[in-house]
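A single protein chain has been removed from this complex, and every other one stays in its place.
By written order: A, B and C. Residues from 1 in each chain.
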Amino acid sequence: MTIAVIYGGTRPNGNAETLTDLAINGLEVEKIYLGEYLIQPIKDGRHSEEGFQEVSDDYNSIINRLLPHDTWIFSTPIYWYSMSGIMKNFIDRWSQTMRDANYPEFKTHMSKKKAYVIAVGGDQPYVKGLPMIQQFQHIFDFMGMTFEGYVLGEGNKPGDILNDKKAVYAATELLRR
Amino acid sequence: MTIAVIYGGTRPNGNAETLTDLAINGLEVEKIYLGEYLIQPIKDGRHSEEGFQEVSDDYNSIINRLLPHDTWIFSTPIYWYSMSGIMKNFIDRWSQTMRDANYPEFKTHMSKKKAYVIAVGGDQPYVKGLPMIQQFQHIFDFMGMTFEGYVLGEGNKPGDILNDKKAVYAATELLRR
Amino acid sequence: MTIAVIYGGTRPNGNAETLTDLAINGLEVEKIYLGEYLIQPIKDGRHSEEGFQEVSDDYNSIINRLLPHDTWIFSTPIYWYSMSGIMKNFIDRWSQTMRDANYPEFKTHMSKKKAYVIAVGGDQPYVKGLPMIQQFQHIFDFMGMTFEGYVLGEGNKPGDILNDKKAVYAATELLRR
Partner (left out) sequence: MTIAVIYGGTRPNGNAETLTDLAINGLEVEKIYLGEYLIQPIKDGRHSEEGFQEVSDDYNSIINRLLPHDTWIFSTPIYWYSMSGIMKNFIDRWSQTMRDANYPEFKTHMSKKKAYVIAVGGDQPYVKGLPMIQQFQHIFDFMGMTFEGYVLGEGNKPGDILNDKKAVYAATELLRR
């Protein structure tokens, strides 16, 4: 088992990152900070004559780094009750990779991944973050990935999350199960 | 009452747009196609010393066009069980506008808006699109906007949506209530 | 195709019943009004030594009437954001039937059923009724039933539902698809 973390945050040392650090403490992990890269939104070419067009950005190189890992942790602040827009753009692009001749077995590879979600929000994340968890379930179901677990935490200012003892404990235990 | 439509689709004449056309048929409407603009992801500056930084993109000009309208229709394809990434990035940026001295009354203005959602997806949108509807409810609740109604429809190829008679009827009636 | 309707309402001519009448207009239908029967809550005997105990009530006779039909319509008022308690008690008892030697193929039979839900509520059912729809989806998924469609409607006083044009139309079309 090797692990990759996909960070959707947009500030250094945000609460989702801090909480994720507790989950991966002591493990060797490939870290991808989406905010450091250019990821274009998808252009839906499924039904256009010319199909999907090659995109000049960092998306494919990120996918190439991720694919060798069998455990993917999605770590995101909860913005407006969902994952960050940059993480959403990243996932939207999977629709293109599924039709990319350079990734002929993309969905099959994905179906072997184990997925975790770690997310922190400031406005009642334990209730208002639940639709996001349901969406991740649908996403993982579609790809055949197994949704191994998630942690929701509450925090606004960097560091806040350490006061959410339930989230801290759950993160610490997340990968041990 | 004046109306603006915020399109989150990324292909011309997509199903969400077609369904929206039925809702606004015969009305004068300000149309914003997010896919035609550059909208940067938010950089969370809420708790950094320097705060939010000015961003050089089309976001503010879009907001300026939208604010005069009291009815906003969010029209989006359902990508991966949620709004498109470009629409999510657009909404994420509201967090910055709420702290932007150039928009001192942003939230107050927003609280007077009526909101509608029109969304089309290909994988059981009537059930798997529900978390997205719940998120829009949370978003509108936070801003104090009233969620006047929504239409979910099913379709993949452009034009499919016209076979979803329930959605077609609901779109036609949406603004009449 | 033969149809049964399971009514969870507790007053005559309630809004959910009225809306259901529009869906089944002109069709021959077996009608089960749960409120007219005694249905005991389940006693979970899955892991007790003596197992489930025979229950003296109307549940089995209702199941016997329902099983021949391949289309089941669950028609319920939305009480406290979910199906009525009597309908919930009815469904809870399925856990016993699944282990009842008199119904050796219960789950297999159920897996061939088509299911519909028609529900009417007074407090924003189009949004606050969505968790109930998700629960029905989980219920049907567990049993292998196909969830063919649902209609949510808004109403309080008997007859109110006829003013919800979207629901009226959707009910009228529900079984035609």
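As a convention for this text, contacts are C-beta pairs under 8 Å (C-beta built on N, C-alpha and C of every residue); 3 or more make two chains touch, one makes a residue touch a chain.
Computed from a predicted model, the values in this text were never measured in an experiment.
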Among shown chains, those touching the left-out chain: A, C
Absent-chain contact - pick from C:69, C:88 or C:166: C:88
Residues in chain A touching the chain absent from view: 126-127, 130, 133-134, 137, 147, 149-150, 165-166, 169-170, 173, 177
Interface with the undisplayed chain - residues on chain C: 9-11, 14, 35, 41-48, 77, 79-86, 88-92, 94-95, 123, 128, 130-132, 134-135, 138-139, 142, 156-158
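Heads up, the rule we're going with is that only the chains that are shown with their structure count from here on.
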Topology of the chain contact graph, where touching chains are joined (line, ring, star, complete, other): line
Inter-copy rotation, chain A to chain B, in degrees (Cα atoms; steps of 5): 180
CA centroid of chain A to CA centroid of chain C, Å: 37
Cα-centroid distance, chain A relative to chain B, in whole angstrom: 23
Residues of chain A engaged with two or more neighbouring chains: 134
